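To start, the structure under review is shown below, and the notes come after it.
Moving on, here comes chain A:
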Amino acid sequence: MTELNAKIPAGPLAEKWSNHKAHIGVVSPANKRKLDVIIVGTGLAGGSAAASLAELGYNVTTFCYQDSPRRAHSIAAQGGINAAKNYTNDNDSVYRLFYETIKGGDYRAREANVYRLAEVSNAIIDQCVAQGVPFARDYGGLLDNRSFGGALVSRTFYARGQTGQQLLLGCYGAMNRQIEKGKIKSYTRHEVLDIVIVDGKARGVIARNLVTGKIERFGAHAVVLATGGYGNVFFLSTNAMGCNGSAAWQAYKRGAMFGNPCFVQIHPTCIPVHGDQQSKLTLMSESLRNDGRVWVPKKIEDAKKLQAGTLNPNDIPDEDRDFYLERRYPAFGNLVPRDVASRAAKERCDAGFGVNNTGKAVFLDFKYAIERLGRHAIEERYGNLFQMYEKITAVDPYNNPMMIYPAIHYSMGGLWVDYNLMTTIPGLYAIGECNFSDHGANRLGASALMQGLADGYFILPYTIGDYLAHDIQTPKIKTNTPEFDAAEKNVTDHLRRLYDIKGTKSPDHFHKELGHIMWDYIGMARDAEGLKKAIKMIAELKEEFYKNLRVTGEFTAMNNELEKAGRVADFIDIAHLMALDALNRNESCGGHFRLESVTEEGEAKRDDEHFQYVSVWEYKGDNKEPEMYKEPLVFENIQVAQRSYK
Partner candidate 1 sequence: MSNFLTSSIGKKMLLSISGLFLIAFLCVHLALNLLLIVDNSGDLFNIGAHFMATNPIIKIVEPILAIGFIFHIVLASILTLQNRSARPIKYDRRNQAGNCTWSSRNMYILGGLVLIFLAIHLWNFWWNIKFPSLGTPLAETTVDGVAMENTYALVSGLFKSSVIYCLLYILGGIFLGLHLTHGFWSAFQSIGFSNQIWRKRLECVAKIFAFIIAAGFSIIPLYFMLGLAN
Partner candidate 2 sequence: MADKILKELTLKIWRQKDAKSKGGFETYKIHNISTGSSFLEMLDILNEQLVSENKEPVAFDHDCREGICGTCSLFIDGRAHGPDDDVTTCQLHMRRFNEGATITIEPWRCGAFPVIKDLIVDRGAYEKILQAGGYVSVNTGGVPDGNAIPIAKPAADEAMDAAACIGCGACAATCKNSSAMLFVAAKVSQLALLPQGKIEAARRAKAMVAKMDELGFGNCTNTGACESECPKSISIEHIARLNREFLKAKLKD
């Protein structure tokens, strides 16, 4: 058995990170120049890490499948980024941010990691401002804040509804500065398909050049995965079309363990599915819940009429509207955490109160905010989101309530990492959404950007130095070695296998099928019976996939179908692991809701006695069941309690 050591430093919580930094190894500037680091993925985590490491002097090579690092899906984050600045004087502090993040994550995250995250959050804002990120400001010229779900204070910094874009462009600027200096070599339209392990250490990657179709080798002293989440396993999600879990999955197959794979976040405010032709779901920022009120009709006959399209929602009087979040959770109201809001919406729709033709939508109404603040104020806050909504649905949200429904958004699970963000493969790091660490079973809004940038700007640059300090004698990694030969062959063989099936169904066909299984059985509500059924269905789908896949086009050329086929092959395997993990965790916590584990009021019921751990899965071979380890979660600074937002 591989030993799991989270390497959490000893000492009081508030001093762990400073103490740790004080005692870890550091590489001298002269030696940094001799060390190479590969970073896979160029979103907020990868981009910020690339820029910071290159500034320090390391030779950085980055990869992204997009045509530019700036297009990574961090760009789509709308609402904002949290930091414990307490600029609003509402009694925020590092401890409160830490506490709310742990509580929001339903006590399934590591204390030390989350505290560190809260600790460095303030520096992120300063860094971004210095880079020229145009955060929203008040007339006095100082930074403005808004509120987000699961928090009792206003600590979210934002740049209109495009915060992720602005932060990413800031960090892409920092990357560009290093590209110009020759310290970063940026490979775009390259997809990393395997990690090369030499003598037990990550020493390089195998990538497919998506333009030429050629398989290429790259060596480095350390490899950092910043490849985001695997939400696209559901086919329909708020992730970008190209988001995939393939690089992380290959790392898993090479020995990096996978933490909490069943923890995925379902975001409550997405534009509802319109039909079978739909390819992706569009998120409407959580910030909308600051001013929008969520409701469905009180009377079932009104709901029926709405579903039939014979009733205008504006004609339903206030007393006939059920503001169910305000009713059930008076303390947090419309700003309950995402998992709670999503489940509540599903509960109402399952009870027949859905408000569109599919019965799977609830209203998010700005009528009240417009009456209170005026249209102009709403336009200023959410103008671009409203415009986006209108373009997609052809409904004007200023005069009609928006329709929303939950959708897959983020994966809290990911590659297991220790306190240094290193996976169980020495020299292989995972940062940002790609790792499992800081959000527990549910991520709070505006925390993903915070985590990605914390990892990339302020954590990895320190911790990777500790590892590389022992590697300063290692010369440049050669790629003409048997390990690289084998890894390249592994990639080519796998792609060749997919290409040669010559069946009749496209990769998208299988992806959609997989999505249906996932949403129906491993979605918002899970139970043992359904999960077992899903495991069987996934196995059948896998068999069918390897029998009947059709990949058109040329093998060694630009070929989107071949790219998709590879990703879907991995999604099928990820789905299997998610189902196993969901089946194992017979408790409800955060985004993971087991029908067997509910309170009398129908709320999620955690089982701390049996499940207060991170489930960590180890790959054992293609047709073998993986083995699960437990990393116990110890809470020394927080009173573990059932989460209540009432």
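As a convention for this text, a residue touches a chain if its C-beta (ideal position, glycine included) is under 8 Å from a C-beta of that chain, and two chains touch if they have at least 3 such contacts; residues count from 1.
With respect to how the candidates were assembled, all candidates are chains of the complex that A comes from, given by their letters.
None of these values were measured; they are calculated from a predicted model.
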Chain touching chain A (counting every copy) in this complex, out of 1 or 2 | 2
What part of chain A is in contact with candidate 2 in the complex they form?
-> 48, 51-52, 55, 66-68, 70-73, 75-76, 85, 87, 123, 125-143, 157, 159-160, 162, 164-166, 169, 172-174, 176-177, 179-180, 188, 211, 238, 240-242, 274-275, 277-280, 282-283, 309, 387-388, 391-395, 457-458, 461, 504, 506, 508-509, 550, 552-553, 557-558, 560-561
